[in-house]
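Note that one protein chain of the assembly has been removed; the remaining protein chains are unaltered in position.
Moving on, here comes subunit A:
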Amino acid sequence: MKLLKLLVASLIAVSVFGGASSFAADTISEMRNADILTQDAAPRIPKVVNSDERQVRNYPEQPPLIPHKIDGYQIDKRLNKCMTCHSRTAIEKSQAPMISITHFMNRDNQFLASVSPRRFFCTQCHVPQTEAKPLVENTFVDVDDVLEGKAGK
């Protein structure tokens, strides 16, 4: 009788933990194409969105996205390639949006004559977009939807 109880208990244990471990393995391999111990094949490099069309800002403070390729753009101590089109003096010819006035402000909110050093490196905040498929679903809710009470529905 005691032996039978032990047998049943161990069977339950095996089915529960065995099941759990196989479930965990599924979760891990969800974002990988191969087993965890093997090297995944590198995914193809997705295309950069190059439409030149302004994209929506998901919240007012969001730095605008870059709607074009920036391959090989030099942004370093010597030079900022973005400024050839987006600087105050270049926009008449380029018809590109001028960098925001906030970029001329230092941390004491004083306006400088040119771009503040802390705002010099564009790609710290502004990024181009690719056509890559998101790995996980994005549950972000726009603030307008929150105000209208649509959130969570």
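To be clear about the criterion, a residue touches a chain if its C-beta (ideal position, glycine included) is under 8 Å from a C-beta of that chain, and two chains touch if they have at least 3 such contacts; residues count from 1.
Just so we're on the same page, contacts and distances are computed from a predicted model.
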Among "Aromatic ring hydroxylase", "Cytochrome c-type protein", "3-oxoacyl-[acyl-carrier-protein] synthase II" or "N-acetylglucosamine transport system substrate-binding protein", UniProt-listed name of the chain not shown: "Cytochrome c-type protein"
From A:Gln39, A:Gln74, A:Asn109 or A:Asn138, residue that would touch the chain that is not displayed: A:Gln74
Residues from subunit A at the interface with the omitted partner, ascending: 50-52, 68-69, 71-72, 74, 76-79, 81, 84, 93-96
